[in-house]
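Have a look at the structure that comes next, please.
One protein chain is absent from this view; the other protein chains keep their places.
Think of it as A, B, C, D and E in the order they're written, each chain with its own count starting at 1.
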Amino acid sequence: MAKANKAIKTADKAANAKPGTSPAKAAPVQTKALQSKTAMMKVAAAKAAPAVADDAPVIALNLPPGKLSPAMTAYFKKCQDKLGFVPNVLVAYAFDNTKLETFVALYNDLMLGDSGLSKLEREMIAVAVSSHNRCYYCLTAHGAAVRQYSGNPLLGEQIVMNYRVARISKRQRAMLDFAVKLTAAPGSVEEGDRERLRRAGFTDRDIWDISAVAGFFNMSNRVASATDMRPNTAYHGQAR
Amino acid sequence: MAKANKAIKTADKAANAKPGTSPAKAAPVQTKALQSKTAMMKVAAAKAAPAVADDAPVIALNLPPGKLSPAMTAYFKKCQDKLGFVPNVLVAYAFDNTKLETFVALYNDLMLGDSGLSKLEREMIAVAVSSHNRCYYCLTAHGAAVRQYSGNPLLGEQIVMNYRVARISKRQRAMLDFAVKLTAAPGSVEEGDRERLRRAGFTDRDIWDISAVAGFFNMSNRVASATDMRPNTAYHGQAR
Amino acid sequence: MAKANKAIKTADKAANAKPGTSPAKAAPVQTKALQSKTAMMKVAAAKAAPAVADDAPVIALNLPPGKLSPAMTAYFKKCQDKLGFVPNVLVAYAFDNTKLETFVALYNDLMLGDSGLSKLEREMIAVAVSSHNRCYYCLTAHGAAVRQYSGNPLLGEQIVMNYRVARISKRQRAMLDFAVKLTAAPGSVEEGDRERLRRAGFTDRDIWDISAVAGFFNMSNRVASATDMRPNTAYHGQAR
Amino acid sequence: MAKANKAIKTADKAANAKPGTSPAKAAPVQTKALQSKTAMMKVAAAKAAPAVADDAPVIALNLPPGKLSPAMTAYFKKCQDKLGFVPNVLVAYAFDNTKLETFVALYNDLMLGDSGLSKLEREMIAVAVSSHNRCYYCLTAHGAAVRQYSGNPLLGEQIVMNYRVARISKRQRAMLDFAVKLTAAPGSVEEGDRERLRRAGFTDRDIWDISAVAGFFNMSNRVASATDMRPNTAYHGQAR
Amino acid sequence: MAKANKAIKTADKAANAKPGTSPAKAAPVQTKALQSKTAMMKVAAAKAAPAVADDAPVIALNLPPGKLSPAMTAYFKKCQDKLGFVPNVLVAYAFDNTKLETFVALYNDLMLGDSGLSKLEREMIAVAVSSHNRCYYCLTAHGAAVRQYSGNPLLGEQIVMNYRVARISKRQRAMLDFAVKLTAAPGSVEEGDRERLRRAGFTDRDIWDISAVAGFFNMSNRVASATDMRPNTAYHGQAR
Partner (left out) sequence: MAKANKAIKTADKAANAKPGTSPAKAAPVQTKALQSKTAMMKVAAAKAAPAVADDAPVIALNLPPGKLSPAMTAYFKKCQDKLGFVPNVLVAYAFDNTKLETFVALYNDLMLGDSGLSKLEREMIAVAVSSHNRCYYCLTAHGAAVRQYSGNPLLGEQIVMNYRVARISKRQRAMLDFAVKLTAAPGSVEEGDRERLRRAGFTDRDIWDISAVAGFFNMSNRVASATDMRPNTAYHGQAR
């Protein structure tokens, strides 16, 4: 299964590439969490004394942490080194190493692997889908990614709130229209919808990728909402 | 990445375990399709001269088939031997071996791996979610699985049409109510919904599994609908 | 009221014409039910020992059976002889002979009387409407009818699941689009919708018939859902 | 088919019983319409020179009038004598005598036959359902009936606009809640909904009648909307 | 703040202009209500002994009446003199003179001030929006206004029930389509929608006014529904 290893490597490269992340506040606690089994599902709030405390567990399910494989342990360490924290979605999946590995392989292939869609465009799809589904975790984490990749903080905010107000290219608008229709009414997507993407310049492979990314976040949004997954506090301040 | 290999093996075991599948009509054509690159996206209709022909390609995207890894080639052969055909969703993903492998690993872990949910219960979730999303591919393939696993053809039909009419246990009804609410309005799922599952006898790990299976089919439904994926004709007649 | 008698006769003819129904398992019990007043609302499950029993009463209301007129008694006997069973919807209405007669007269005129729509097309409308409304009884009974009339089992399944995936003519697609829009948002149907039907080749009389059949199943779906009406088990296996 | 004749007779009795209808303005034109085939689908506006003319045909389909049976001719004459006009829905169905007869028999049995529901209660259901479906014809004709039967003009207006604001008994509120849920989401009606009706004092036969009346107007609303059926102008001023 | 005074004056002029209002039954009670603090929130039903009593308080909140400014006292007196009653919405706001004044100033500027939209057109928007939101108070009060301004009682009824059935100009239809889309799905309104209004002959200032009136009734509908605001009985009989 050499390709799966390749997907992990792609992720590492991306972690290296993520621009401008400071060596993050929540990190030490997270690292400790990965070592200490009983504390694993907690993440300390980065903010001193907010009016409403936000030191919730990562998810609202009580799942004892599992034993990570060396590959996953190394991957978490790389996240810590490069991002300053391990994204909470990975902490959430860490109760079962197989589930964590399959999630990481799928995520990294879709969001960081070869595609006719830029990494920014894939993040734009992630946010537009998550906005339709009102997923707090994904809007926070991927809203930050849109801000980072685009260098345009407003763009991230706009797609979180209502992608229709974003001043994007016709190609990108067609892409988001398709992703959101596929999210809202999947059973009504038909050849005419694919044709609109082709007319906007997308290849059939691009259409697969748009669909797969939109599909993936329809999965992740639901896992996150079903478990009340909480984003790392660090995301909120990134790339404003 | 030993665990991913284990997931593939779990799938093999399940292929062996699938009850009562006759050595299937569409199979030879499918096998040839896997060997011949240009024909790969086609699957012959099993039915002679239907009023409306159904010899459509597997998906409505023109994606040249990719080179399969030895593991995936062996997996396809095992499907052919045990089921009589390679499920079209695998044929569809076969344009890219990495995407195929990550899909197979995720699918097999979720649907066939260890869980407090029986395999039938996971298929019931698959069908209830796919019914809400009106996904032709998944309703056909997983409707057949519910008929097979339950030995109750009516149960499969009922969940395809409206899971509320199925005469199932309170536990299973709570499970499907959660899965369908998570499908229809993910952003409105809250602690009260999890509590209802706990009161119906589910553990927190079960709740994760219900959410993950429901999430997975919200992804697959959308990939299938976005690409007009067509189920193997053989499913229609299984376990009636 | 000679015409109403004609409608009953039309129904008889249709009962004769229904292809390929074997002399049906549930029939003897049904016949007894029609003779025995106390047992009338029960129908035995055809399947031996299903995982989940399905020997439910025909409807979830406790309505003592009424006295049938000679015409209706003869009609039930003809159903028994030709179909092998009396459709449960008729058993349900049999608590009141007037209601049964008006239902039969309306049904037979709409579904079996003269029309520019073929009998198959009227059944396609029945199933597409019932799919939108998720009516278990009508999807089962009329899904079987689409399979029978078309000789294409897949077509029946497709319209049950999502009529948009069926490979049908543009004319038939326009017909189902109108019927489903009329079902989903009747107050938004306007001249433009009728014009689309005319452009697809339908006459004004055809438009009436499409509307009347779609309307009828919007009624029947609701009577069936309100009373938890259960279809005869025999339908499930027909014309697979 | 003696019972069908009885249903027609019940309707005659009701026509006699309808309170306070003045010998209506639009009547002569209507009578002529019934005699003159070419003019049949038109009804003159009662109001002199409205800002926006309303002399539309009865429906937006061009259907040549059919030959009425003696029974239906007599029934139209009785409407004319007692109500001052023939309701346009009957004029619309008159293109085909069988369809007219089956509609009349069904309507009269449901709305005027024996039932545990008062005639006013059945009209309240008619209006609440038609309000959900935004059916102009039925809201106008049956809104007038609620005003007449109740002697409370406000009640008719309230159910047209939003039945939740009507100051009605708990029993009647439960009845309308059931009818509107059955209209909005028929596939979600379950035993709990029937139990709520039973707790509000309704028998199982009453539940059938509520369902049948709600179902009937879900049919009629769609036939009316699909054909742009226009109510007789006389209804607007009745029982204000 | 001279302009605000001008808005009040505009309202006075409009009160004078309202055609055909008889010197109203409920008025004396209303006048007394304005003088007597404890009785202020009640309005007597005009109708003797309706089947269901309608002598409800103006709103379902217990708010002690406030002290009116001389301007507002004069305004109420003018309403009484010219309309025969003080509209209940003003009675409802009268618990706080500032809230009453700002409401009156906004209302009168929007509905009676200078605009490219006629007063009838603004009332048509009010009713179409209120019909979407099913607001009993606004449908009653502004339905009466459409009947009065248009001299066409049917037009008022039609927009209350379903504006799509009204026989209005293409310009007015475009206006109502925009207002109802803005009501139903505000986040989906885009440049294409504004362009449709421009093509129908509206200026950019007109578009503002359509939006502002539609917006205003989306506010008022909600205040009225949230408080169960009851319309003056006199509206029901106006301009039939």
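Keep this in mind: contacts are C-beta pairs under 8 Å (C-beta built on N, C-alpha and C of every residue); 3 or more make two chains touch, one makes a residue touch a chain.
Keep in mind that what you see is a predicted model, and the values were worked out from it rather than measured.
Counting contacts over the entire complex, the absent chain touches A, B, D, E.
Across E:Lys77, E:Arg222 or E:Arg240, the single residue that touches the chain missing here is E:Arg222.
Interface note for the absent chain: among A:Lys78, A:Lys119, A:Arg134 or A:Arg196, the touching residue is A:Arg134.
Hidden from this view is one chain, which touches chain A at 47, 50-54, 56, 131, 134-136, 139-140, 150-155, 157-158, 160-162, 165-168, 228, 233, 236-237, 240.
Although one chain is hidden here, its contacts on chain B can still be listed: residues 187-188, 190. Taking the complete complex into account, residues 1-7, 60-63, 69, 71, 95, 97-99, 101-103, 105-106, 109, 113, 133-135, 178, 182-183, 186-187, 189-191, 193-194, 204-205, 207-208, 210-212, 214-216, 218-223, 225-228 of chain E touch the chain not shown.
Here is the rule we use: only the chains that are shown with their structure count from here on.
Looking at the partners of chain B and chain C together, the chains they share are A, D.
The rotation that brings the Cα trace of chain A onto that of chain C spans 120°, given to the nearest 5. In this view the innermost chain, defined by its CA centroid being closest to the centroid of all protein CA atoms, is C. For the pair chain A and chain E, the distance between C-alpha centroids works out to 48 Å.
For the pair chain A and chain B, the distance between mean C-alpha positions equals 25 Å. Centres computed as Cα averages put chain D at a distance of 31 Å from chain E.
Residues of chain E in contact with at least two other chains: 162. In summary, the structure contains touching chain pairs A-B, A-C, A-E, B-C, B-D, C-D, C-E, D-E.
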